[in-house]
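The other protein chains are all here in position, but one chain of the complex has been omitted.
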């Protein structure tokens, strides 16, 4: 199968959906001629024109608000938010407005919009351009949250998001834009709420989101050599969350580590670990461990930044302890 | 001991600190003559004048931004955010700016500010005036988060917050403003990061925040009659979190329910439950249960709103099952 | 279409009376503790909503505010579904899930009240963007208060509306107060100048004169349909009640004399009624007949709503997502 980058995958998904549905349009800062600073959207303005690929002023709350209104009245906007760190600026429009319209109107209004943005540290971009803020959005009922882990997922999830009648936020890892993966030429969609078992294993389950799937896979490879068999599961969407697949795996392996690049405390890993603990408690041989980013603002210095995020070695080390029956936190 | 309302307690705390430290000032919408719509701040402008009790325009990002700048340069602002639901509007100023200044500057800048706001549903205020959004703030390193559970805590935590050199967000439950509790005349402060054992017990631990402490206490009273002895712990601050006290209790009782009024998924209960599971795993006789608000926007209709939040009966019912060894989620 | 004929005038009058009557009944429901929560009365500002909405068709959209009953009625809503919503009943416009602060009536183009001050400015402008992108000639009116001009969002969306010539009309209901604070204490400079700075044509108009409001809006709507928008209107008006129904003792922020002056000398309904009679468009008897019919309509609707059923508890997790029937199932 041909291989394309995550960036190309996103671009293709959007282009295909824009061809399919004339109500789909794109807006954001420097999305048109510049194709975004990450160049993910290059070429779209050439095909679809400036009426469907709109460069906006630097007004994040404003243009997200516009997207909500356009979505409520018959369009399907895709909004580009240049850095995930700017999500703080649009929380009111996203969480008080978009997320609640359908419910508050008793089902009469819908907000079919997609907000695509990104996550990911270790790019030396410092505290305000490196955050992974998916937990904030996942906490608010009424918004779906997708986290593609490769070009394949990026394309399939984006197409599903565009056709979904609810607000969807897609967090792409900005360090993965150039990563290639096999992506079929034929059209496909990836349904929301279906986790993907990336790798089967029997001793321990790694549940990992976005780029942490690669980290988990690398950890699994390290452990293989030592005779520890790790299963790697990618939830693909954290809202809705495919609890059934996660639980089935953990009931099989009886051990789990949950890995996500957001801050660990009050983060995504807490929710997933809690559900496993609640619903697979009697199958667990060891506590479910969580590995998120350190609870510190992301430091600029490379000497510090790299140690704030989960690594394959770190995951493998924890897995070894869990499998050896060591109580990691002396209880 | 005299009893005063939570509202009076907050008012006293602020007045005392304003008398003590001339750099402390208050700002927000209708905080002066009106004393806020909840009347919590009544009388302060009369004592301290309009220079230290500032009515602002309806510009939440703006005046929180002003507070950050004032705090960075030698003042100690207390900002009143009329409804906790407006926190979405100020997330950038709070989380990108206030929370990160100290870290980004390598410890050189400090932001001693307090943001007081509220939580709590069942007031028929509908989806945009009823949210309990503490989890969002707790997820971001650099902000402390206090959740008073009575007038006593409200006063002691507020005074500590005002003297703290970091940004602190205090979430008061708006339904508790008229609730009275014994509050000493003498000055006292409540240190951050020290949980309070509200009630001792031996069979199960209820860890509850803010008004959920009352819910937990009522549940404990219901269970008493049945011979189930519940311990009730109030963490008082969720950042920093007094893990030691929570763990000690759970190791003793071997069962726990965590109760918080924020949405359950990706919420406060997930973090606390995860820490207990991780660090007290081998002491647990049953899964740690979580009880948050339903994962739905808060509905207006009284017929629906009341069932979205944890109740004493609900907590007691779950406790009974846990103590009876019933696996609540068939595993 | 300019409203010059008798029918149009009488409809405007009726709509103003409907709003006042709706509010009087809502206030009564609050005072008799039959209404959950609280609400913000539109009484006194009727000429604004009616003058503007009468210039619109059902295809035109509006966004409304926390003080939204007037906009809802003016845009064509029925009393029954409105009172049901205010009481949290299943037959309400939003199945009781929205209540007063979120009442919406999509069938007539009302995209909803909003409990976030200024919160709908983006929505209105986005609706106008959609119209432009899809080549539709509908216009969107964004209602908001003088206090809402302090929200940064307005400046962001005005900039885009101006850059892209969007068919949106920003209608600022300047009633002199935001909550318990006078406008001059929270608004520096000039409100119309703020819109003009973005190149947006702005008008200040007497919000108590329904014909003046309507005539101007008609002109601007027609121009907006042709792509000459956006526009800004500052409508000088007054709210008769407190900020919300519970705001009873308000002398610390505004005098009884001031209230009395507006009510006695500038009431939009009394003024328009006088005009209609004076001009021979309607007799006193005809006017009274309208008033009585509206009263009855309201009384019936209130009775209906009081007797109506609450939503079933199973609805609590419906409508979280449009494609998932029960979100927590």
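Order of writing sets the chain letters: A, B and C. Residues in each chain are counted from 1.
Keep this in mind: a contact is a pair of C-beta atoms (placed from the backbone, for glycine too) under 8 Å apart; a residue touches a chain by one contact, two chains touch by 3 or more.
Since we're looking at a predicted model, the values are computed, not measured.
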Checklist outcome for this item: From C:87, C:162, C:210 or C:290, the answer for touching the chain not displayed is C:162
Checklist entry - Who touches the missing chain here, C:61, C:89, C:130 or C:194? => result C:194
Checklist entry - What residue numbers in chain B mark contact with the hidden partner chain? => result 23, 25, 51-52, 54, 56-57, 59, 61-75, 77, 92-93, 96-97, 101-110, 141-142, 144, 164-166, 240
Next on the checklist: What does the interface between chain A and the hidden chain look like in terms of residue numbers?
Outcome noted: 29-30, 33-34, 37, 55-59, 61-62, 85-86, 89, 123-129, 294-297, 299-304, 307-308
Next on the checklist: Suppose we count only contacts with the excluded chain; which residues of chain C make the list?
Outcome noted: 150-156, 158-159, 162-163, 185-190, 193-194, 196-200
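As a convention for this text, only the chains that are shown with their structure count from here on.
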Next on the checklist: On a CA-centroid basis, which chain has its centre farthest from chain C's?
Outcome noted: A
Checklist outcome for this item: Taking each chain's centre as the mean of its CA atoms, chain B sits from chain C at a distance in Å of 36
Checklist outcome for this item: Here the gap between chain A and chain B, centre to centre from mean Cα coordinates and rounded to Å, is 29
Checklist outcome for this item: Multi-partner residues in chain B (2 or more other chains touched) are 85-86, 89, 126-128, 295-297, 299
Next on the checklist: At least two partner chains per residue is the criterion; list those residues in chain C.
Outcome noted: 94-98, 102, 114, 116, 119, 152, 320, 327
